[in-house]
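Written below as structure tokens is the structure these notes are about.
Missing here: one protein chain of the complex. Every other protein chain is in place.
Chain naming follows the written order as A, B and C, and within any one chain the residues start at number 1.
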Amino acid sequence: MKLEKEKLLDMYEKMVRIRKFEMKVEELHIQGILPGLKHLYIGEEAVAVGVISALREDDYIASTHRGHGHCIAKGSDIKKMMAELYGKKTGYCKGKGGSMHISDIDIGILGANGIVGANIPIASGAALSIKLRGTDEVAVSFFGDGAANEGIFHEGINLASAWKLPVMFVCENNQYAISTHQSRVTAISNMGDRASSYGIPKFIVDGMDVLAVHQAASKAVRWAREGKGPTLIECKTYRFKGHYVGEGSRELSYRPEEELEEWKKRCPIEKLKSELIEKNILTCSLAKKVSDKIDGEIEEAVKFAEESPYPDPQEALDDLFFEGALR
Amino acid sequence: MKLEKEKLLDMYEKMVRIRKFEMKVEELHIQGILPGLKHLYIGEEAVAVGVISALREDDYIASTHRGHGHCIAKGSDIKKMMAELYGKKTGYCKGKGGSMHISDIDIGILGANGIVGANIPIASGAALSIKLRGTDEVAVSFFGDGAANEGIFHEGINLASAWKLPVMFVCENNQYAISTHQSRVTAISNMGDRASSYGIPKFIVDGMDVLAVHQAASKAVRWAREGKGPTLIECKTYRFKGHYVGEGSRELSYRPEEELEEWKKRCPIEKLKSELIEKNILTCSLAKKVSDKIDGEIEEAVKFAEESPYPDPQEALDDLFFEGALR
Amino acid sequence: MRELTYAEAAVEAIQEEMEKDTTIFYMGEDVGRFGGTYGTTKGLWERFGEDRVRDTPLSEAAIIGYALGAAITGMRPIAEMMFADLLCLAMDQIVNQVAKMRYMSGGKIRVPLLIRVPLGGLRRAAAQHSQHLESWFVHTPGLRIIAPSSPYDVKGLLKTAIKENNPVISFEHIMLYQTKGEVPEESYVLPMGKAEVKREGRDVTVVTYSLMVHRCLSAAEKLSKEGIDVEVIDLRSLSPLDIETVVASVKKTNKVAIVHQASLTGGVGAEIGMRIVETAFDYLDSPVKRIGSLDVPVPFSPPLEDFVVPTEEKIAAEIKKIVRR
Partner (left out) sequence: MRELTYAEAAVEAIQEEMEKDTTIFYMGEDVGRFGGTYGTTKGLWERFGEDRVRDTPLSEAAIIGYALGAAITGMRPIAEMMFADLLCLAMDQIVNQVAKMRYMSGGKIRVPLLIRVPLGGLRRAAAQHSQHLESWFVHTPGLRIIAPSSPYDVKGLLKTAIKENNPVISFEHIMLYQTKGEVPEESYVLPMGKAEVKREGRDVTVVTYSLMVHRCLSAAEKLSKEGIDVEVIDLRSLSPLDIETVVASVKKTNKVAIVHQASLTGGVGAEIGMRIVETAFDYLDSPVKRIGSLDVPVPFSPPLEDFVVPTEEKIAAEIKKIVRR
């Protein structure tokens, strides 16, 4: 499969945007500016971008606690994202959601989710909706290796396969659920192998290689659009940061520094960058331009968030029920 | 594997006891004598007896809504069972449990269960207890094809395999969950194949053949006692009656009469009987003796239940908490 | 007027709405050709086919999660839990997802989703098939809760629930499904959050819902022969709660009992009672009385279960005590 130059550059840019956004989030959190919990996507950019670049704009995704990357890849406005992280009224959820609940239904983002695995049936339900409406979008559920041990993983995928729904299950296997290595809590090495329990195709790919991810995802998308049902894509990846911002030195209690260093050498952005440079699609100066442009965007996002007002306390009472007419 | 004559006759007798007990239960229910819900084990006797005859007395089992057969195979007193079904004070649970909650912790019966799949982690927890105590019992969880689509199936088996616990997961695949054929709600044919999701051995056996079940179970028991961990045994079977007593003609709305008739020809008791007769282990007159003996036992059980008092209404308030000393 | 059973009236509501709106579909265990274990969907599969009346595997969490995913992407699902005790298997999807989805999105997402839940003891079904768990959901912001007691009400309230653009849970007592009542041929709806005075009376107010409405009405009849005039209010909805109707009655009678089948401690009766105390304290001649099931799991044996669940006799006796205080 050959991707057009623009597409490749767009993928590169998105990965850089995710990375820089997350670095800014980390910085602002450590400075005590951002409240709440944040789980950074740094190191895993190739998964979100690889998968989502295989989607159409009208396709759906359902995201996780580690969700900023998915949103950015799907096209979220980072100004509204940053404002949400600040708890400002101009954020995606008017400050009601925060990092773990960003959603943008207009561009098919069904929401990040603070409950691990919970998005699996939600994305599948969107796929059911697609099937019932007779349209040809697809839905994607992202989740981690930890989520793959939750009961809802099983229920959700089984039903999707029984009903042949157009949904892709993307397991972002970064090997750890907080401090717990997957090998300590499951007896198999590839979560992708669980596809056989549901009679669906599996793809097990290098999650640090955005092109490999993109290729697998493209096949899965085609499979779904053709009405053949769900697929399970396992992307082997790694988070370069602690489980959440502020975990600090506790991280080293559960994963060896050498392991981290090894994986960092496989940085997905560096990898794509050198491939693109090799293919003469990217140059160092273009890369610099991209970097500068995104720095600017992020600065703007922070400024937007900073200058936005907090919601009025009374607004806490709004938005619980839809108050308009019945159907 | 060669089984001793006594063992084979004991297995035969147990199957007959289950069958006759269940037929009596059906009769009493239809007469309006027994209150509540009952799910009969008729047709599936080879599974309970095949598995449990591979166990020791000190091993544990956790049973289901369709649990009478497991209890009888494990050695329950049918007098106390019948009294419980009547709601009498002399029943296993003093009338508090009824058909779906019979337990007898003294002989390792951790309880029938009204929630499908819920016994899976409970049996596994007993296996964890065995491992922590350093003894060599095993635990068995029985459940249906329907249960195999519940999230708890996944969580329960995954953890048992990660921890290599001495537990056997026995899927009694009678193909239906109430009215729903498994092929309509799952894309694979053998629930046993799900063992691969957890890296554990599987056995897929003819659940109408008690010797085949026994053989698989014996291997699984050995595997467990040797500390090698859990196994998944799928027994293909069929219930000869409706989902619950009183389902009546609704049954035929979901399964064809011919299918039922085909399976009835494979009656597990008839099968064992003719095999034993062929091997000169059983004679027609001995079979008659067994039958008469069990008729007598059952008559006695009914008499015991009939003559037993109901609990005093006030006793509803007892047994909620253990009121004795702290540890 | 024609009579329908509660089950028939419920099905009719759904059928009428499904005919008008093809985005409505139904999913649950054995709801298809089997028509629902308790007849909750009888005839729907024949009429609408298996695309719109979908049998699911035993996967309660997935049932709700799927319905939610469909609800926020253009469909109007009706999801059924076979009985209330199974809600325990779907609590994350109901409480953490369905109830909060709109709010967490800052009001951008709509969740038009109806969850139907047969429930109730007195069927000798024992501890895991008899629970009344409504108070958990009353304690969960973001849900609407109905608990209709008659064929007329269940039809009218389900129609509204289906038209709602918010999540609704309908608790339907299994012992009511075969009861009959008048249901007009003409289409109608009933508003959620509006209680009904089922019987007027001067001496004491009894607030109740679901099956207990009938026990309270019988108790009231019995007491009327002893010269006690009982007003019986059927709440019909638990969220929102029509506290105005209750308080108006209490201001008239100055005495009140609340009756439900859920176990007493922590039941909805506590909430209703406190709302009365908060709003009508100075009108109360005696403490608000709560009558609920005893605080034990529901036992199997008939004499035990009958002791645990409020009976007509017990309700009558307690009301008498209040009036004679």
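Simple rule for what comes next: contacts are C-beta pairs under 8 Å (C-beta built on N, C-alpha and C of every residue); 3 or more make two chains touch, one makes a residue touch a chain.
As the structure is a prediction and not an experimental result, all values here were calculated from the model.
**Student:** Counting the whole assembly, list the visible chains that the omitted chain makes contact with.
**Tutor:** So, spelled out: the chain left out of view touches A, B, C.
**Student:** May I ask which residue of B:Gly111, B:Pro166 or B:Gly229 touches the chain that does not appear here?
**Tutor:** Per the contact definition at the top, the residue touching the missing chain is B:Gly111.
**Student:** For a quick check of understanding: of C:Gly49, C:Pro191 or C:Pro287, which residue touches the chain that isn't displayed?
**Tutor:** In the complete complex, the chain left out is touched by residue C:Pro287.
**Student:** From the listed residues C:Val95, C:Met192 or C:Leu211, report the one that touches the chain absent from this view.
**Tutor:** C:Val95
**Student:** Who touches the missing chain here, B:Tyr12, B:Tyr60 or B:Phe143?
**Tutor:** With B:Tyr12, B:Tyr60 or B:Phe143 as choices, the missing chain is touched by B:Tyr60.
**Student:** Which listed residue, A:Gly114, A:Pro166, A:Gly207 or A:Pro268, touches the chain dropped from view?
**Tutor:** Final answer for the missing-chain contact: A:Gly114.
**Student:** Can you name the residues of chain A that touch the chain not displayed here?
**Tutor:** Residues 35-37, 84, 87-88, 93, 95-101, 113-117, 146-147, 149-151, 177-180, 184-186, 250, 253-254, 310-317, 320 of chain A touch the chain absent from view.
**Student:** Need a quick check: the contact residues on chain B for the chain that isn't drawn.
**Tutor:** Given the touch definition above, chain B has residues 60, 62, 91-97, 101, 103-105, 110-111, 113-115, 118, 120-130, 132-133, 139, 151-152, 155-156, 158-159, 162-163, 318-322, 324, 326-327 touching the missing chain.
**Student:** By the contact criterion defined above, which parts of chain C meet the unshown chain? Give residue numbers in ascending order.
**Tutor:** Given the touch definition above, chain C has residues 85-89, 91-92, 95-96, 99-100, 103-104, 126-128, 131, 135-136, 138-142, 239, 262-263, 265-271, 273-274, 277-278, 281, 284, 286-290, 295-297, 299 touching the missing chain.
Keep this in mind: only the chains that are shown with their structure count from here on.
**Student:** As a quick test, compute the distance in whole Å between the mean CA positions of chain B and chain C.
**Tutor:** That pair's centroid distance is 36 Å.
**Student:** Based only on mean CA positions, could you tell me how far chain A sits from chain C in angstrom?
**Tutor:** Centre separation, chain A to chain C: 40 Å.
**Student:** What residues in chain A touch two or more of the other chains?
**Tutor:** Residues 151-152, 155, 158-159, 162 of chain A each touch two or more of the other chains.
**Student:** Among the residues of chain C, which ones contact at least 2 other chains?
**Tutor:** Residue numbers touching two or more other chains: 56-57, 59, 61-62.
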